[in-house]
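All protein chains but one are shown in place.
Letters are used for the chains, namely A and B, taken in the order the chains are written, and counting of residues starts over at 1 for each.
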Amino acid sequence: MSLSATGVSIRFGGLVALNNVAVSVSPGEIVGLVGPNGAGKTTLFNCLTGVARPQEGRVQLEGQDISHLRLEHRVRLGIGRTFQTPRLDLGASVADAVMLGFYPRLKQGILSACLPFSKARRTEDDLSARARQLIAEFQLTDDPDSSAGELSLGHLRLLEVARALASEPRYLLLDEPAAGIDDVDRDLLAQAIRNAAGRGLGMLLVEHNVGFVADLSHRMVALVSGEVVAEGKPADVVADPQVVGAYLGVQSVAA
Amino acid sequence: MTVQLLEFLANGIALGAVYALLAVPMSVVWVTTDVIDVSTGGYAVVAGMLAAVVGMPFGPIVGILAALALGALAGGVFLGFHKLRKQRDAMLIVLATFALMLAIESGVLSTLGTDNRFLEPLPGAINLSGAVITYQALFNLGVSIVVMVALAALLKLSPLGLQMRASAISDRAAMLVGVAVRRTQFLTFVFCAGIAGIAGVLAVLAIGMTYASTFIFTTVAFSGTVLLGRAGPLPAFWGAMLLGIVTAVSDAYLPNGWAAGVPSLLIILVLATGRMPATAFTGARP
Partner (left out) sequence: MSKDAKLWAAPAVVVVAFVVVMLLGLVRPSLHTTMFTIGLYALIALPLGLIYGQGGTISLAQGSFAAVGAYTSAILTTRYGLPPALSVIPAVLLPALLAFVIARPILRLPELSLALVTLSLGTVIAVGLQRGGDFTGSYVGLSGAPPLPLVGKDPVAVAIALWTVVLLVVVMYSHFVRSARGRALNAIRVDRLLAEAMGVNVPFDLATLFAVAAGIAGLAGWFYVHSIGYIAPDSLNVETSAHILFMVVLGGRRAVLGPILGAAFFTFANDFLPGAETHGLFFGTILVLILLLSPDGILSPQAMRVMQKIFGRRDRAGKAPPAGIAEAKEAVQ
C-alpha cells in the first residue's frame, strides 16, 4: 500500500536528471525529500505525477502500474501536488480558487453543470462552505470573496496546499511549500501537514529548509545529482557526510 | 507531359517568388516581435491597387509608399500596446492586426469598389523547349531574388539588422544591453510592409487583384511562413516557393477553383500534425 517509484532514470538530451532512483510513500507517512539545487527533486515529482516520462523505471500506486497514465488521470486516482511557483487565476476570488480543488472528486457532468435544479447546483453551497472552512483553517484571508491576487506570496503557497487538500488525495506531493513564508504561516503549514498525515494521507515533501523538513518527516530521502545518496531517519540523513558535503559544496568522498 | 510539367513548375516558381515577398516579411516581423502581422495581405493589396489606379510609371512608387505608411500604422499600434498594456499578450496584438486588416480591406473596398484591377504586364515570353514562360514571371522572380539578397544583407551586415536579431533572441536582454528594441521593432513593421507592398505590385502586374485578395494574401503569407515547420525568413522563403509550386500544379490538375483552398489546407495540415514546435506560437520568450 503505497505510492512508489522504482528504478526511475530520466535523461534530457545528454543530461542525466535521475539515475535509478527509488522512493516510496506510505499512507500517513511524511517523507522529506532534500538535496541541493539541480539534484532532480522536481524532476522526480514530475515523474511521480506524470508530467515527465522516465526512460526507465516504474511508478506504482497501491501496486498498480500507473507509469503510462497522464497527470489528470493520476490526480483522479488520488495523487495531488503543488507547484514551486503558485499556479492559479489571480483574478478569481480566494473561495473560487480553493473550490477548484474539489474538482477531481466531484465527477460532475457537463450537462449537470448547465442545468438549473441539478445535482451540480445543490453541491455548490456545500462546496462553498467547505472552501470557507479551509480558508479559515489556513487563515488565508478574512474575506473569501476578495481577489486571490491580493494575497501575499506566503498565503498563496498556503492556498495551493489548501486547494490540494480539498481534493482529498491519498498521496500529496508538496513542492517547496514553505519557501518564502514567515514563521507563523510555517507553523500553520506544519500543523496542517501533520493533521493530514494523521488522517491517513501519505506526503512527499520537497524543501530546502532542512530543519523544517527534519522536524516534520517520519523519513527522509536525500537526492544529489540525480541519485539517492541517503535514506532513513531524519537525524541520520541530516548527519550523513554526503548530504552535508552536497549542501556545503564540499566534494563527496565516494566516487 | 514533361513540357507541361516544366511550364507549371516555372509558373509555380514565379508565383512562389511573389508569395515569398509576402511570407518572408511576415516571418521577419514574427521573429522580431512575436506578432503575426495579419494585415500583411492588406499592405500588398493597397500597394497593388494604388499602382494600378495611378498607373505607370509612378503607380508602384505610390503604392509602396502607401504600404510603408500602413506599416507605420501597424507599428504604432504595436508600440501602443506595449505602452498601455502591462501584460505581454502577443495574441491581443495579433487580433489588433487582424482588425487592421479588416479596416484596410474595407478601405480599399469603399474607395476602389469590387472591380478586378490590373496593370499591363511585361509583354512577351520565352520558350524553353516547348514550355512558355512569360517575361513578367521572370521579372517577378528576379525582383524577388534581389529583395531577398538585400534583406539578407540588411540582416547580416547592417546595424539595424544586428538590432533586429538581438531583439529576436530576447527583447528584454536586448533592452538591457542598450538596443533600441521598440524603435527597431517599429522599423521592422514598416519595411516589412514595404516588402509586402512590392509583392502587391508584382501581383497586380502578373495576375491582377481585388479587395478580396487581402485575406488571400495573408493566408498565403502565413502558409509560406509555417510550411517548413521552422520560424525565420529563410524557411519562409523556401516555404513560399514550395507553396507556389504546389498551388500552380494543383491549379492545373485539380477541378476548377479548388486550388484556392491549398494554402489554407496546408496550414491546417502543418499545424495540426504538430510540425511547428509548440513553443513557436506562444509568445513565451526566454
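The rule we apply is simple: a contact is a pair of C-beta atoms (placed from the backbone, for glycine too) under 8 Å apart; a residue touches a chain by one contact, two chains touch by 3 or more.
Keep in mind it's a predicted model, so treat the numbers as computed, not measured.
**Q** Going by the contact rule already stated, which one of A:Gly14, A:Pro116 or A:Gly198 would touch the omitted chain in the full complex?
**A** A:Pro116
**Q** Could you tell me which of A:Asn19, A:Gln108 or A:Asn209 touches the chain that is not displayed?
**A** A:Gln108
**Q** Any idea which of B:Ile61, B:Ala173 or B:Ala260 touches the chain not displayed?
**A** If we include the chain that is not displayed, B:Ala260 is the one touching it.
**Q** Consider the whole complex, including the chain that is not shown, and state which of B:Met101, B:Ala174 or B:Ala199 touches that chain.
**A** B:Met101
**Q** Using the touch definition up top, pick the residue from A:Ala5, A:Leu18, A:Ile135 or A:Leu151 that touches the left-out chain.
**A** Selected residue, touching the omitted chain: A:Leu151.
**Q** Footprint of the hidden chain on chain B, which residues?
**A** Missing-chain contacts on chain B: residues 36, 77, 80-81, 84-96, 98-107, 109-110, 215, 219, 222, 255-258, 260-261, 263-265, 267-268, 271-274, 276, 278-283.
**Q** Mind pulling the chain A residues that touch the left-out chain?
**A** Residues of chain A in contact with the hidden chain: 49, 51, 70-73, 75-76, 80-81, 83, 86-90, 92, 96, 99-104, 106, 108-110, 112-116, 118, 120-121, 123-125, 127, 147, 149-153, 156, 163, 167.
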